[in-house]
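Dumping the structure here so I can ask a few things about it.
Heads up, one of the protein chains got dropped from this complex, but the rest are sitting where they should.
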Amino acid sequence: MKEIVNLPVSKPEEEEYHINMGPQHPSTHGVLRLLVSLQGEIVKNLKPHCGYIHRGIEKMCEKDTYPQIIHLTDRMDYLSSHINNHAVCLLVEKALEIEVPERVQYIRTIMDELTRIQSHQLWWASFGMDLGGLTCFFYGLRDREMILDIWEETTGSRFLQSYNCPGGVMQDIHPNFQKKVHVFLKTFKKKIKDYEKILSGNVIFEQRSKGVGMLTKEDAISYGITGPSGRGSAWSCDIRKTEPYSMYSKVHFNEVLRYECDSYSRYMVRMQEMYESMNIIEQLIDNIPAGDYAARMKAVIKLPAGEYYQRVESARGELGVYVVSDGNKTPYRMKFRTPSFTNLSVLDHLSRDMKIADLVAIGGSLDLVIPDIDR
Amino acid sequence: MTFNIYDFTSFTTWIDQSLNSLMSPTLALITEMVIIGVVFLLFYAVVGLFLVYAERKVCAFMQNRVGPNRVGPYGIFQTIADFIKLLMKELVYIKDSDKLLFNIAPFIVIIASFMALSAIPFAKGLHAIDFDIGILYVIAVSSLGVVGILLAGWSSNNKYSLIGAMRSGAQIVSYELSVGLSLLTIIVLAGTMQFSEIVEMQSDGWFLFKGHIPAFIAFVVFLISSTAETNRGPFDLAEAESELTAGFHTEYSGIKFAFFFLAEYMNMFLVASIAATVFLGGWMPFHISGWAGFNTIMDYIPPFVWYIGKTAFVIWLMMWFKWTFPRLRIDQLLTLEWKYLLPINLVNILLMAFLVLMHWHF
Partner (left out) sequence: MNSFFKYFSDIFHGVKSLLIGMSVTGRYFFSPGQIVTQQYPENRKDLQMFERFKGEVILIHDANNQHRCNGCGICENNCPNGSIEIISARVPGEDGKPKRIIDKHIYHLGMCTFCGLCVKNCPSNALGFSQEFEHAVFDRSKLNKVLNKPGSSIIKGVE
């Protein structure tokens, strides 16, 4: 067997040396290993090694029925678990040509946007921590707690809810749900001002992120950088706009685009998106129609033979689910196009000739979730 | 013998005389040295442990948490428990490390801060040694610590450590200038480098108020640059944990790590006491000239309390910085020093000299 693990990044130039960032490193947010070759403090070359948390989810899906697959998707991008569930459910419903009740669509959309907010909150927290502002971490987690409580009351879990199921949701929303969401929106609108005061306007933060990790629109498209990272490079790639699903065609919201193309603009996109998500929730939360919380489904769900693809906008970008079915109750082949994996590919391009500290900032601004990379 | 918490001079002379009457002068001197050494060692340990606890509590409150609260009431014995844990930990032997330098480095760091501590006046008549070049001595000695950091980084045989040490070298060499120059501003005002005299001169108002604008600028510059010199965040590049895991002390474990840790906090205590002594009047109570009644009330508070209070205030300011700001990048750090602090400082000294010449200070 060829030696893969210790493959040098390139032939080391004079005075170049390698360091391994990860698999245990505070700023890789998990078990990602970056083989970085440095010249002094300047990053010359970078090679990500993934696979440390590979669980074979795609292969496991092949033995699971469609309702069972849901709980595996939670564990890919654990910060947007609702959205991952949603993608699979949408695919199954599309394949079976089922119309889900309107109430379900409302609930799912609200849940998706709550997911987006809490994911961005956690991202804000960890981005602040990457840049050395440790206090940000606790503020972000503190506010995220409110959303987790809302979820816990309705879905029973705080983190990996498995709340969606083909045809609807597992349980109806809790009677307190709407009230609590209102309280959350009111509180968070105040707290997000703290976020802006402590990080957005801070001169040190601006110095650290402005002009760092320039990603032009052309590069973003050719690398396939989607989500807030792509929109930070002025690429309009929001699936909620381009291919609306659930309620997104009926609510009014802006696709946030920034034109600076650096880490700061990626940061600002996410900050703005939190406002937009709150806006979407506000439009929906009081108008949830009465009705069933799930459509009637057959006891055994079998997709007709064929290929299906469904994409949704997860908190980090475009999540695609691809299924080849041979008509059985389990898929023949299942493939996830996860945003973090694609976004990781641009890290080398962005961090060349930058400093180590910039590499950390760029990695943070791309918002990578490692289990989403490895699956 | 009269023991007076407002003036320790009689107390120390009494000890000196009774020792001399008991034994030969040489022996008395040696005994005195030992006593002072032991006292400082205890003081060092207590202050270090307390500061670690204080930092954790302060940052917890700033972050909406409770902080340590398990060991003892309000968790006050937490750091002692941590210290015992560190004592019992294995000292990991690092392959291919330079053993001698690796073992020496923590001691250099700790000795540097220990030596600097000796020149600080804690209360009237309560200082180990009263140099007439006290400030110069403290600046000189405290910057020895960087040697230890460089050695630690070099000898660890770890690239993270080396990067951290190199950063620290560049950082301390440049920020030493600002610390020196901002203190020089006050020396211009005071006309002396002796700590005791500097404190005496502030009996009718602290230098921060006496020298108004230039003194205030010098105070701010001193705060910034001394934070940088003690390797504390936002300038903690040498140990930037999100970039270099733990920087120069990545490879240290057990008690040697504790030494670095303790030295960091003692350095903070040190610069805070210098700031308190030079800018805020040290142990001198808060006096407003003309308000006799107010001044006597202030005099009732013992000088040691004044000194600790002021130092604690400056330490709290430094903690506040650390727990608010993100970290700078190495080039921005140097830009801040060479393009902003240094020119401002130089102009500030001129301003202060002008002020003193024109007798515009209070």
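Residue numbering begins at 1 within each chain, and the chains themselves are lettered A and B in the order written.
By our rule, contacts are C-beta pairs under 8 Å (C-beta built on N, C-alpha and C of every residue); 3 or more make two chains touch, one makes a residue touch a chain.
Being a predicted model, the structure only gives us computed values, none of them experimental.
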item	value
Option from A:N20, A:Q39, A:S157 or A:N279 whose C-beta touches the chain left out	A:S157
Contact partner of the left-out chain, one of A:N20, A:Q39 or A:Q68	A:Q68
Residues in chain B touching the chain absent from view	58, 61-66, 69, 320-321, 323-325, 340
Contact footprint on chain A, counting only the chain that is left out	64, 67-68, 70-72, 135, 142, 145, 152-157, 160, 162, 165, 170-171, 174, 194, 197-199, 201-204, 206
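Here is the rule we go by: only the chains that are shown with their structure count from here on.
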item	value
Mean-CA-position distance for chain B and chain A (Å)	45
Complex contact set, residues of chain B against chain A	59, 62-65, 159-160, 163, 167, 233-234, 236-237, 240-245, 323-332
In the complex with chain B, residue positions of chain A that touch it	17, 19, 25-27, 41, 128-135, 137-139, 142, 198-199, 202, 204-205, 207-208, 355-358, 360
